Structures are given as C-alpha cells and as structure tokens.
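Okay, so here's the structure we're looking at.
Of the protein chains in this complex, all but one are displayed in their positions.
Chains here go by letter, A, B and C, matching the order in which they are written, and residues are numbered from 1 within each.
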Amino acid sequence: MKTAAIVGASGYVGGELARILLGHPDLELTQVTSERMSGRYLYSAHPNLREITDLRFRSLEELEPADVLYLCLPHGKAISRIDEFDSVAGVIVDCSADFRLRDPQWHVQWYGEEGAAEWRGRFVYGLPENRREELVDAVYISGVGCNATAVNLALLPLAREKLIQRVIAEVKVGSSEGGTGASRASHHPERAGAVRSFAPTGHRHQAEISQELGIPAESLFLSVTSIEMVRGILATIHVFLESSLEDKDLWKIYRSAYGEEPFLRIVRDRRGIYRYPEPKLLTGTNFCDVGWRLDDHGNRLVVISALDNLVKGAAGSAIQATNITCGFDETAGLGFPGLHPV
Amino acid sequence: MKTAAIVGASGYVGGELARILLGHPDLELTQVTSERMSGRYLYSAHPNLREITDLRFRSLEELEPADVLYLCLPHGKAISRIDEFDSVAGVIVDCSADFRLRDPQWHVQWYGEEGAAEWRGRFVYGLPENRREELVDAVYISGVGCNATAVNLALLPLAREKLIQRVIAEVKVGSSEGGTGASRASHHPERAGAVRSFAPTGHRHQAEISQELGIPAESLFLSVTSIEMVRGILATIHVFLESSLEDKDLWKIYRSAYGEEPFLRIVRDRRGIYRYPEPKLLTGTNFCDVGWRLDDHGNRLVVISALDNLVKGAAGSAIQATNITCGFDETAGLGFPGLHPV
Amino acid sequence: MKTAAIVGASGYVGGELARILLGHPDLELTQVTSERMSGRYLYSAHPNLREITDLRFRSLEELEPADVLYLCLPHGKAISRIDEFDSVAGVIVDCSADFRLRDPQWHVQWYGEEGAAEWRGRFVYGLPENRREELVDAVYISGVGCNATAVNLALLPLAREKLIQRVIAEVKVGSSEGGTGASRASHHPERAGAVRSFAPTGHRHQAEISQELGIPAESLFLSVTSIEMVRGILATIHVFLESSLEDKDLWKIYRSAYGEEPFLRIVRDRRGIYRYPEPKLLTGTNFCDVGWRLDDHGNRLVVISALDNLVKGAAGSAIQATNITCGFDETAGLGFPGLHPV
Partner (left out) sequence: MKTAAIVGASGYVGGELARILLGHPDLELTQVTSERMSGRYLYSAHPNLREITDLRFRSLEELEPADVLYLCLPHGKAISRIDEFDSVAGVIVDCSADFRLRDPQWHVQWYGEEGAAEWRGRFVYGLPENRREELVDAVYISGVGCNATAVNLALLPLAREKLIQRVIAEVKVGSSEGGTGASRASHHPERAGAVRSFAPTGHRHQAEISQELGIPAESLFLSVTSIEMVRGILATIHVFLESSLEDKDLWKIYRSAYGEEPFLRIVRDRRGIYRYPEPKLLTGTNFCDVGWRLDDHGNRLVVISALDNLVKGAAGSAIQATNITCGFDETAGLGFPGLHPV
C-alpha cells in the first residue's frame, strides 16, 4: 500500500482522482490540498464522496511527503514549483499541460511560457498505450490532454503503420472540460443545448497529437465543438490515407495494436444502436472505444473514438500510468464498467 | 403607435420584452438601457435579435420620455427611483417584485424592504385574468411573479367559487428563472441534469398567490424544484376541496372562467401524449395551459398548469396588460403559437 | 461463490443486475435468459458490458439450476410460472410487482390479477431498511417499486414514530422507469425536455407505500411527473405531522434510524449547491439520500429523497437483500460511489 496525495483537489480532475483512489486496492489517498477550501471536507467540493471519506482539504503549506503526488494545478503553476514538489514525492504525476511537450521550443510556442528544458526531459507522457515501456521506470509522469487522447488513441495504430497522409478531426466535447470556473459562457441558460464552435482552429492539443503520432503539424487539422453533455468526448476523424486499404486490413491493424490493451475496445457492429463508439456508455470508465468506416473509394477513412474526458482523458490515464510505474495490476482501481441506459 | 422603453434591458425579462415589442403592431421600442452595456448593440446581450434591430443600449442618464416604460431592475431598485421614472413615462410597468403586494406590511415581511405605501396603492397587479377591469384605467402596473402566476392561473376558477380548503403546490422550474448572473450553482456541469430542491418551503411568491387567490397563507404550501430546462414551469398542485366535486363540475367551472380568455387553454385529453399541460410546447408563447385530475374520493384534485416563465410569467403578461391599458387588441404582439417538436 | 441467473435479462433492471453481479465478489453470473435475444451476446442488449463478459442469452427452456434466480419478467408473468422457477432455484428474487403486496385482496384490487395467496405469504418485501431481519432467512424475496422506495425510505423514520398524519408526495422520474419498449411517448423528439404528468393520481406504488409505512391509503397522495432525465428519482414529500416538531428532533429521529444504514445518507447542508438530495449524484449507486426542511409553523415538513431507480429502486436493493439472505457482506458488489460532475 502506497500513499497518494492530490495537490489542487477541488477541481474536476482532482475530484475524479480522489474517487478512483478511494477505491484503489494499492494506493491510499491520505492528503488533498486546496487553498480556497482548506479545512473543509473533500465532499464539500465533490458531493459524490459524502460518507465515502472524511478527508479534509489542507493548504499546500501543510503538504507532507507521499509516495505518489498528483498535481492538478492550473496550467503554468506546476513548472514554477516543481522543485518544491519533487522534495516531498516519490513519483510525480502532473495533470496540467506543463510537461506534456518534450520540445521546449514547442512548449514556448503553444503555451507562451518558459521552456523549463531540464525538467521537461525527465517527464514521460502518460499515455500507456504509447509509452508503456518508458512508464515502467518513470518517476515523473505527465498527464494527457483529453481531446488529444481521443485523437491519439483513434489514430495510433494507423500512425505506427505510416498510413496517415492528412487528418481532419472534429472533436465534440462536454462542459466539464472547462473546469469548475463559472462564467457567462458556462451559465446554464446559455450553455444548455449549445452546439458551440469552441475552437474551430488552433486548439493547443494539436501539439500533443503531433508529438505522439509523429505527424507534422501541417497535416493535422482540429476543430473542437462544445455540445450538450457534461462528461465525454466523441472524435470524428477524417483520415486521408497514404495508400488504399480494405476493411479487413483495418481490422487487422486495429486488432493487432489493441487486442491486448485492457482499456481499448473496437466498436464496429453491423446492427443495433451502438454500432460505433458512444461517449455516454463510457461515463465514469477508463475505456476508449474506437471504430471506423471506410469510404467506398478506399483511401479515406472516418475513425471514431469516444472516452470520458475526466477518466481516460485525465485521471484514469494518470492512475493507469501510476499502476505501471508502481508495478501494480495495470487495471487496479479502474474496473467500473459504465452504465446503460444513462 | 406609442413608444416604449425598457430600463434594465440586458436581463432575460428585458430581452423577452424587446423581442415581443419589436414585433408589436402598436408599440415601438425606441430605448433600451443598461449601465454595464451602454453603447453596445442590443443583440450583444440578446443574440436572437441580431439583424432584427440596430438599437443600442444607453445609460439610464440618457433616458428620454416614453409612452410606456418597462422597468426590469433588480428587486428593490424600482422603489428607490420611482419618482424619477414617473416623470418621463406615460405608463409604468414594473417587472420586479417591488409593487406586487398591495399590503405594505406584507411587503416588509416578505422582502425586508420599506413599504412605500403611497406608491404601492397606485399599482395594479398585472395579471389580466384577475385584474382586467382595473387594468383598463391603470397608469402603474406591476409585473407578476412567474411561479405565482402558474399557481394563480391554475386555481383562480376554484378560488372564485370558494372551493379551496388547502393547497400543496410543487412547482418545477427551469434555469432562466435565476436570471443572467453566473454562479457555481448555475455552472453547466453542476446545473445540467439537476433536480434540485430550490425552495422546499418559504418561497416569496406565496405572498402573491395568497393575495390574488384570497387564500390565507396558512392554507398554502409551496415547494419549488429546479429541473433540467431553460424556460418553463410546470406546477403540480394538490388541492383539498371544501366540498366533493365531480369531473363535469370542474369542466363547467374552468370553461366558465376561461372560455373567453385568449391565453388560457384547458388541456385534459383522454388519449395521446400531451394529455396534460406541458411547458415545452409553450416555449416563447403567452399561453398558460391548465388541466386537472380528480381523485376517486372526489374531494382532492390535482391541478396542473404550465407556462413559459419569461413570457406568460413575466414579459408576456406585462405586454398583455399594456395592451389592455392602452386600448390595443389584447393579443397584439403575442401571437406566436409555439413549436412542436421542440 | 454462489451462482446467479437472470430470467428476462434484456430489460433495464436485468441489465443493471448483470452489471452489479459481474463485479460481485461472492456471486457469479452464469446464465441470462431472453426469448427474443436468445443466442446473442449479453452486450448486444447492454452495450456497457462489451468485453466485460462473453455471456450469451439463452431461452428460458435452457435454464439450468442456480443458487440465486432473479426474475425480471413483465408484471404478471412470474406468478404464472413460479412453481417452475422454484424447482431450479435456491433463492428466488422477483423484481416484478407480482409478490410485493402481502394482502391478496389488495393485489387483486391494484393489479387486477389473481391473488396467488399461498405463494404471496412466502415472499419477503426486499427493502433491507425495513425488512432486514425477515430477509436473513428468506428464500423468496420480492423486489421493490422504485417510486415506492423513494417515498418509503424518506418516511420510514417518521412512520415508525407514528408522526405522520397526511402525506402528499410529488415524485419526479426519468425515462428509464418506463422500460425498454419504444413508443411515441418515449420517442426522443416528444420525450426530450418533457415535464409530463404521468400519473397525477392513482399510481399503483401507493399500495406498497401504504403497506410498508403502515399509513392508511386515504392519508396518502402521490403524483408522478416525468422529467428530462434517464435515471433517477427525486421525491418531494409534504408531510403533515401529528405533532409539532423542531429541527433537532428530526435530526435525532433520522440519525437514530439511519445512522448505521450503509446506503442511507442524510443530506441537509447549510451551504453549497448540494444542500438537499440530488439524484444525478446517485447515478449508478445504491445510495438513497434523504433530507428535509421544516416549515416555520412546525407541523409541516418537506422531506426530500433521491435514488437511482434502477439501482436502489430495483437491482441494487435486490442484490443488497440477496447479500443479507446469503450471509455475504451486505454491501458486496454495491461499492460504486457515484460521479461528480455528471
């Protein structure tokens, strides 16, 4: 049993980490911090945890050593205090974007912040399906971007085969992606029923996709649209292929890549309602479902992927990566199968 | 053609007044005020009005005389500046709660503000179905409370016949009732899908119900629950009757009361989906639909009413009252029939 | 490890039982039946179970003995084949309404079916909070009605103290309560955003409430309204009390009744958004949350309860009752804490 602490636990990713850790067989959640809510019960921020735990928030000043430290601070904050965190943690998992990009120049370009090159090189990008071997020995793990993960997991098998010529991804997202900060844009009468072009171009997760898939930025087009949903992502990804393929080729490629993956499922049925991935079935789970449909012409493919942005797109992948690093069963704590109907 | 101005037009009721007035055959909207948005286009607050009008917000200081002045200020603000408004308006319609209660003591009790007894007596409560005759000569009109209106219109016919012994009303409401102010409670991830006991007891609209129906406060129980909806109210009202009734008696009572009312419909079908009132069908309309179901025992009745809180529950009733006062066709500007499906 | 089988597993309650049983430490799901889907995978009806299990539906004819047999047939079907089921099962849990009412006359009255008096007497009503001792030795367990359970769990502590004079319950429900059968009323364009008076009076669950609380039917008034929600129930219950109470009395009564109950939580906070029970937090969980607000006058109370109709209102209570009967940890398989935000 190792101890875990969450820094910045009042947000949605922090809450989701707490939920998973409180049911984890090998990790014990012993500390949660929040400056704003210091002294109050964890359940006052995350009411689903009422009577599940009597942990209280403490301030960062009161943070004591932990085997695994999860950082859920606003982007830019982890970089500035990383030495301090390093001194109290065995393993650090940073859920912000601070250490996702390997290339310091690129980080500067996309996030407008200092590169922190020396630290950057130590972090492993925490996507088990692409970095499992590096994660085994990792001490510093970077969390993943939720939209990036939906695209990365959809396309990894194709990217490894060098089949991708050009990608146009339209990612549909829920409101929890925006975090806990209330604003006019998130005000229910304005946000309910919205189909809102949040980022038609220029979304920062493009950098992570480019890095993980090895696709040049100029071949990658991403639009993000907010829809009526709290949790969940559906990515509809038009892929122009380097060479013409048949459906059986795709089955082979995806099965070969994901047949042994515990959280990747191929969803491509001939009948029924749920023939392609659907995010609502994945609410609360660590699954990423992937399906596709090949154009008649054979050189264009629509790949569809779904996941829960707070689990597989954030806290779940972070726990899965921790499980690998710590030598636990990779699926420990991540067994919730999801609900139907929901 | 008379001129109309809206003070405090950046809120939801102000926006709804603007929408209706811009399509009104006898009233011309010439001024809209907002301190915060002064100088900006009306459509920047109410994007449905883009290219419908090029009116811009002005500040209250710039307000010029108007035949009809609609006040949509936060509760408490109209009282404090009523003399000032009186000097520039022919007719004043105040949409806040400032002048709804006739009895100054009662206003003090429910709103904790000064009574303003002299002004209070001049205002007519702007519910045409109950105050049509007084409205004909009114110069000062008070808007109505939306939840109160759902209950009042459901029960007026019974109250007039002195049939009501005790009332337990459960009112289900949408998020627009809370106004434009964003908060954690209205933040989409928290508010979406909520079924939230907003006011299990003690809602201030009880005072208006008691006043209009002539029922003592101690016989009236009101609970208000917020549900997943932007616009709309459904009131489920359990009525214990003074004497046992049959269904045909109720038909007679309601038809007699509402047969000539242009915006009241009895909805009580034997088959189909929409056998009882349903608020989504009323979105954007000035209708209040009313239905009922009598208990087998005959002395308890469930009355059901539905309306759009921003129209019949606010702006629509205000325009209808204005039409009466100004001698226009009572339905002028209020012809939108509603949509299906929606 | 005991074996479990579900008869009629293609419906929503059957699917929820399957989900819970597939994660249960002491029960192994070995058979699922469906005439319509015989031969197909369980996940073709319940897509959340894809790659969780490779169980296939079989027909009832193929049913083999099981330690625990869950019956999820349409109302009326279990009675007619109960001898047959009895011959292959150690314990029978019937999730329909066939054996909920103890009194055969009452069953005839409310359901218009034969009384089956001899079998009826053998069944224990499967609400652990009210029947725990009887359940210890039960061989035949009846499932519970979801709406009834929301009201029963809200009021049990008061009923035991003989404090209830009259009850008016307004129960707000989601669409999954209606089962898997598609119809015009459940067609998404018609059902979405609905606030529909499903049963203003005369809902059959009144009989179960009356039976479990010991309140005469003539003191109990129930209205059921369908709202925009898939899973979940919120009951807003106006209680007129036999004697005047203070808030501290209520705390004492509820804490005394529910302090040791593993799935009952008192939710009554002074601040925050989630001051009262809220069903969305309970999606997928076996919790029933209960709160209240006392009227100023002291003799009227609004009690609020929330639960997931498919879990605590059906499959979850059935598993909890099974755990008691079989001598397992009462909470086995029911540990999912729920999500936030959702």
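In this section, contacts are C-beta pairs under 8 Å (C-beta built on N, C-alpha and C of every residue); 3 or more make two chains touch, one makes a residue touch a chain.
Values in this document were obtained by computation on a predicted structure and should not be read as measured data.
Engineer: Using the document's definition of touch, tell me which of B:47, B:74, B:121 or B:214 contacts the absent chain.
Structural biologist: B:47
Engineer: Which parts of chain C are in contact with the chain that was left out?
Structural biologist: Looking at chain C, the ones touching the missing chain are residues 12, 174-176, 178, 180-184, 186-189, 191-193, 228, 230.
Engineer: Could you please point out the chain A residues that touch the chain left off the display?
Structural biologist: Within chain A, the residues that touch the unshown chain are 168, 170, 172, 184-185, 189-190, 193-197, 200-202, 218, 221, 223, 225, 227-229, 232, 234, 236, 238, 273, 275-280, 291-297, 300, 302, 304, 306, 341-342.
Engineer: Touching the absent chain: which residues on chain B qualify?
Structural biologist: Residues of chain B in touch with the missing chain: 12, 15, 19, 22-23, 44, 46-52, 176, 230-231, 265, 267, 272-274, 278, 281, 283-284, 335-342.
Throughout what follows, only the chains that are shown with their structure count from here on.
Engineer: Taking mean CA positions as centres, which chain lies farthest from chain C?
Structural biologist: In terms of C-alpha centroids, the chain at the greatest distance from chain C is B.
Engineer: So which chain ends up in the middle if you average the CA atoms?
Structural biologist: C
Engineer: Quick one: name the chains whose C-beta contact count is the highest of any pair.
Structural biologist: B-C
Engineer: Please tell me the distance, in whole Å, between the geometric centres of chain A and chain B computed from their C-alpha atoms.
Structural biologist: Comparing mean C-alpha positions, chain B is 46 Å from chain A.
Engineer: Could you check chain B for residues that touch two or more other chains and list them?
Structural biologist: As it turns out, chain B has residues touching two or more other chains at 184, 189, 193, 228.
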